[in-house]
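A protein chain is absent from this complex, but the other protein chains hold their places.
In this document, chain identifiers A, B, C and D correspond to the written order of the chains, with residue numbering beginning at 1 in each.
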Amino acid sequence: MPVTHADACLVWPIVAPLATALAAFVLGGRWSTRLGVAVVPIVVAATAVVTWRVWHHGPQTYSLGNWPAPLGIELHADGLSCAMLLMSACIGAVVSVYSVGYFEGSTTASRGQPQKDTGAQFWPLWLMLWSALHALFLSADIFNLYVTLELLTLAAIGLVVLTGTRAAVEAALRYLLAALAGSLLYLAGVALMYGAHGTLDIASLGRSVTADASLQAALLLMMVGLMLKTALFPLHFWLPPAHGSAPAPVSALLSGLVVKGSFYILLRLWFDVFPQEFTRPLTLLPAVLGAAAILWGSMQALVADRLKMLVAYSTVAQLGYLFLVFGLARPGSDTGFAAWSAVVLFALSHACAKGALFLAAGTILHVAGHDRIRDLPAVSRRLPTTFFAIGVASVGLMGLPPTAAFVAKWTLLRVALGGGHIGLAVVIVLGGLLAAAYLFRVLAAAFTQPGVVDTNVSYRKVPRWMEYSTLGLALVSLLLGLASYPVIELLRIGSPWSPPIVQEAAP
Amino acid sequence: MDSSLAWFDAILTLTLVVVALRVLFAQDLFQAIVLFIVFGLLLSLAWCRLGAVDVALAEAAIGAGLTGALFLNTLATTRRHGDQAPPAETIDRKGAWVDDKLPTLRPRPSTPWTGRLAFGLVAGSVTAWMAAVVVPLAVSSDAPRIAIDEAMLRSGVTNPVTAVLLNFRAYDTLLEVAVLMLAVLTVSSLTAGSARVSKALPSGPVLTSFVRLILPVVVMVAVYVLWSGTKAPGGAFQAAALLGAGGVLLLVTDTQSPSCARYLRRVLLVAGLAVFLLVGLGGMLGAGRFLEYPPAWAGVLITLVETVLTVSIALVLVMLFVGTSPTGAEGSARASDETPGATPLVSRERTS
Amino acid sequence: MSTNDLVSCVSLVLGAFFFLAGTMGMLRFPDVYTRLHALTKADNLGLGLLVFGLALQAESWLAVAKLFLVWGLVMLASTTCCHLVAQAAWQAGISPWSRRDGQ
Amino acid sequence: MNVLILGVAFFLLVNVVAGLVRVWRGPTALDRMLASQLFGTTGTAILLLLAEGLSNPALRDVALVFALLAPIATVVFVRRWPLSSSANGGSFHEHE
Partner (left out) sequence: MTPTLNYALTGVVLFSVGLSGLFFCAHLLRKILSVNMAGSGVFLVFVALARRQPDVPPDPVPQALVLTGIVVAVSATAVALALFRRLTHEPAEEPHG
């Protein structure tokens, strides 16, 4: 087989951050920041190259070690992976820029011990998380996906405990145990699938699976495990404390990207591997839980008293929308593709908007030392850019007309009504209203004159790029709406609804 | 012969289950942990019976040896608060979630019967459901598997498990080493704990000379396990686990342990992953793919990667042990300076 | 059955007997100091006899060397551990059992 | 011959399971530790027997690792456990 170097581009989004993480760990100190920033353009470029190739040449497959699929592990990029990679690159780049300011001189003294340079610890962990995400989005092997899931979890845990507070440690332990339970359930599914079909490759599994009892059990185990890792209601108990107590850039990463990792696996397995006769009877379960998550998460966000907790509960709610896909997208039908691509579009839009909101909350916390919602008016005068970013991100999150979230929700509503799911349609609308309600609690602060100007509180100065990067991400969430057509076209490449020419391209 | 083996299997598996239940329900945690160590040893026997000797080696070294030491160490630190050591229940309360949203039972020394009933129902129904699926799989004569025989000839090694780990699925192994790295990063960032002087038994001449005698053997056996890994059960992880266990032995005795500079230690920690990555990228440059070895070089390259991995992973395992240790006499100096770029307090004051 | 096999059989059975004795001692002896005896004495002797019995059956000199290495290591380890346990027990103030205070 | 070897292996397994009762009953932490030590030794013996009985010489390496690592738990325990601990269960003293 002639070796083409062009498809090697799939390796770089994984290897570049991983290698940099190692260098950042060894050199430490200021070098870790420099290296962390330096690798951002490389990763973005690598992602762009992958997307470009997929756009022009269809899905790409790369056999690692030149051992083709059933024996070795393959990387696989199609439209869905590219969309996820682009999301990860975009948010990762912004968070990297933001973190330079956020961790600058942020040495936390812990109980008389030598001060720890949180920034120097942040970069290796974050770069490994980035690498793990890309490895996850590109993997075509169900066991390798397990390893990437664990890599993702451990990196996330390391990032959550960076602050070292008791709340963070407790949240991290809760998160770790929930995540471990989730990956074990997933791994049990992998064991059953390997035992029954003797292969781990997603494509060969998709071809060889037959509807039998072991596959049904594997589906249930994997589904529950991945739902736990994606924090679907009622398995969301670990998410708000972890996302609420982590440092702001970390919360943005967790809410925007990390939970999407396990969702991505579920999405892929559901539509690429499991036959319809299994998934069909189960469609309502994730969809109904998703609907419940929308309502429950929104209610909790309405009563939260801290901004970060509000945003974290909003994540619980918004993740609910993602699970509507299993109820609405039928393989084979054209509305199926509409619903499927709408949900992915919604995930992208949510990642940007939620990321921006968490970064903004982090800036507020950094400046004012608190993020109590009722005391926000006093802060809003000092941070006009940040509050503007909150406004823009809120528009993106509520799903007002020009945004991608609007396009996505509108499509979902249409499909739901067309399929006769009146209940789901009502929840979609209601969720939007509730989101508006809890986000207005925050926005109100920006338009309210502070009653009492608190002179006792000393406000810290904030580096400009922290504010600008937040605003940039918020604007991306807004502009994604204009780009939704090309994104949907990208998603069509290699999707279960794409014309079957693609299969011949990769024999 | 077959009947005595069948009985052997039956007793072994029954004991495994009973010990597992006892780990969860034994009143005191120390007993649970000793039983967990026993569980690891039993499991290692089970791997041997299943013909998975590579796994048995790893389980014996990691599962029973190191994990047990980690747990014992952790439990010891929770009782380290002088003479007013908290009884088990207080640890329960402290250890349980504070804002309790998990379906936990009330912290009591022993689980009440309702809890046991609920536990039994859940465990029983999950078992029944999964057994209904696994039994047909286990008795079916048709066992699909990935064909490796032909590829083995080009793999550079003759032990199929090593071939899968370091050649066919080397990418998994690469990421797995990254997982270990992450664990070290996280654990060492958590280690800035209190320095409490250990009131444990001092290590007398017997222990010291035992360690001195056994360490060379540990190193020798590790080298043997590493070297034989290409053609017989064994390999980098098993060797590293042995070396790591040796390091732990050295750490817990008062013997002079060879200390190395912080920088060197960091380099050694990442060396395994770095060399692995470099070899992978080298495969790419040589007109091939990432992690591809030219067949003529495969054996040499795999041995190289395995050797460096052994050193790195051994160090990682020792660091993980340090991370769960009380930062007492030997811990503080090693652990607190482990955070990359940590600035000593003194030099900060001087600059400001 | 050759003499070799016969000796080997006797040795294995004797070894097993010592293990049984060790376990009985472990279960029946009254305190930690006496249980130490049960463990080390019987265990090492038991393992020694087993190793001897197996060495007669082994296929190569390397295997025999490995067998005896294992035996040596186990002896070394259990001697040390018993010493440590006894020392810890003594320092913790556990007084040895004597016939008077037993029953 | 193999019948005898495997029979002895089975006998030792039963033996060691009986020995587990000491881990159960304690009463002191040292007793439990001692019982797990017995477990390590007997496990080594079982592995040596299985290596011969199943003609799988690689199992001797596992036995070697068992023999090397069995003392780790005890050493860590006596070196890390506070001597004066009055907590129950893991105590050196019998408590009732």
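Note that in this section contacts are C-beta pairs under 8 Å (C-beta built on N, C-alpha and C of every residue); 3 or more make two chains touch, one makes a residue touch a chain.
All figures in this text were calculated on a predicted structure; none of them were measured in a lab.
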| task | List the displayed chains that the omitted chain touches in the full complex. | result | A, B
| task | Among B:54, B:292 or B:306, choose the residue that contacts the chain missing from this document, as touch is defined above. | result | B:54
| said: Looking at the full complex, which residue from A:64, A:91, A:159 or A:188 touches the chain that isn't shown here? | reply: A:188
| note | Per the whole complex, from B:38, B:134 or B:269 the residue touching the absent chain is B:134
| Taking the entire complex into account, which one of A:125, A:154 or A:359 touches the absent chain? | A:154
| Given B:115, B:282 or B:299, the one touching the chain that is not displayed | B:115
| message | On subunit A, where is the contact patch with the chain that was removed from view? | response | 111, 143, 146-147, 150, 153-154, 157-158, 161, 166, 169-170, 172-173, 176-177, 180-181, 184-185, 187-188, 191-192, 194-195, 200
| remark: Touch rule applied to subunit B and the missing chain gives residues 5-6, 9-10, 13, 16-17, 20-21, 23-24, 29, 32-33, 36, 39, 43, 46-47, 49-52, 54-55, 58-59, 62-63, 66-67, 70-71, 74-75, 77-78, 81, 91-92, 94-96, 102-108, 111, 115, 118-119, 122-124, 126-127, 130-131, 134-135, 137-141, 143, 145-146, 148, 160-161, 163-165, 169, 172-173, 176, 179-180, 182-183, 186-187, 190-191, 193-194, 237, 313, 317, 320-321, 323-324
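The rule we apply is simple: only the chains that are shown with their structure count from here on.
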| said: Centroid of subunit C to centroid of subunit D, CA atoms only: how many Å? | reply: 11
| task | Starting from the mean Cα coordinates of subunit A and subunit D, work out the distance between those two points in Å. | result | 47
| query | How many angstrom lie between the CA centroids of subunit A and subunit C, rounded to a whole number? | reply | 58
| remark: So subunit B residues touching two or more other chains come to 201, 207, 210, 214, 217
| field | Where subunit C touches two or more other chains, by residue | value | 69, 73, 77, 80, 84, 87-88, 91
| message | With touch defined as at the top, which chains are paired up in contact here? | response | A-B, B-C, B-D, C-D
| request: Give every residue of subunit B touching subunit A within the complex, in rising order. | output: 97-99, 101-102, 129-130, 132-134, 136-137, 143-148, 151, 167-172, 175-176, 178-179, 181-183, 185-186, 189-190, 192, 194, 263, 266-267, 269-270, 273-274, 277, 280-281, 283-284, 287-293, 336-337, 339-345, 348
| query | Which residues of subunit C touch subunit D in their complex? | reply | 5, 8-9, 12-13, 15-16, 19-20, 22-23, 26-27, 32, 35-36, 39, 43, 46-47, 50-51, 54, 57-59, 63, 66-67, 69-70, 73-74, 77-78, 80-82, 84-85, 87-89, 91-94
| For the subunit B and subunit C complex, residues of the former touching the latter | 201, 204, 206-207, 210, 213-214, 217
